[in-house]
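Here the complex is missing one protein chain, while the rest keep their positions.
Now for subunit A:
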C-alpha cells in the first residue's frame, strides 16, 4: 500500500492505543480510530512499531487491549494508571524517554473525557508538531515525513512535517485488519509504573449517557432520479444562516435562544 522504497529503515513509531467502548452495548473493545492508527503503522515497511497504553489494568480493559495485540504484535507497553487519572504526564514522560520518530493516535477516546484534546496537549508539552485527520503516510525521508491529510468530501492535502511529530487518524485512515485470537492471547503486557496525576476535577464530574439530540429531517422534494441523487450528494449547507458581527454577548445569546426556540429544541 505504501511506497516502501521511500521509508527510512528503522523508523520508530509509537501508537497510542486506548480502551474503546462499543456504541450500542458499551462493551470494551479496541477503539476504532486507534485501531486505524495501528493499521497505518503496520503498513510501514521496516518500521519498529510499539504499542503504548496508559490506563487502568483490569479484566475488561485487558481483553480490549489484546485486540491490538491480535493485529500482529507480541507485546504492548502499559503505563499503569489508577482510574480517573490524567494520563497526559505519564504519556509525555514515556514518549520523552523513548523518543520515537512518529506518534500515531486516534482523534478522540471512546470513553472517559473523550475531549479529543490529548494529542494537542501532548504535542504542546513535547514541543512537537501535530497533524490531525491523517489518511496516509506517503514517505519518510531524512527526518521529514510526507503525509496525506484527509479533508471533508474526499479531498486530500499533502503535507511535509519534520519528525518527531504526532499525527492523529480518523475514519479516513485505512480500516483496521482483523484481530486474530491466537496472537492476541499470546501477546504480553510490559507494564511500567509512570507518574500518576490524579484528575480531581474529573473525579467530581457526574457522567450520564447522552440523550439523543433532535435531528432535522431531510425532506427531499425531487421529481427525478437526478434530483434525488443531487440532493443525496449535496454538501450539507446551512442555508438560512445569519452572521452576527459586533454584537454584545447578550444580543448574541438572545439570537441563539431565539433560534433554539424556532427549532423546537427549547420549549
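Keep in mind that, in the parts below, contacts are C-beta pairs under 8 Å (C-beta built on N, C-alpha and C of every residue); 3 or more make two chains touch, one makes a residue touch a chain; residues count from 1.
Note that contacts and distances are computed from a predicted model.
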Protein that the absent chain corresponds to, by UniProt name, given "D-alanine--poly(Phosphoribitol) ligase", "(Fe-S)-binding protein", "Carbohydrate ABC transporter membrane protein 1 (CUT1 family)" or "Phosphate transport system permease protein": "(Fe-S)-binding protein"
Chain not shown: contacting residue from A:154, A:182, A:214 or A:241: A:182
Contact partner of the left-out chain, one of A:70, A:106 or A:133: A:70
Positions on subunit A where the hidden chain makes contact: 22, 24-25, 27, 29, 70-72, 177-183, 185-186
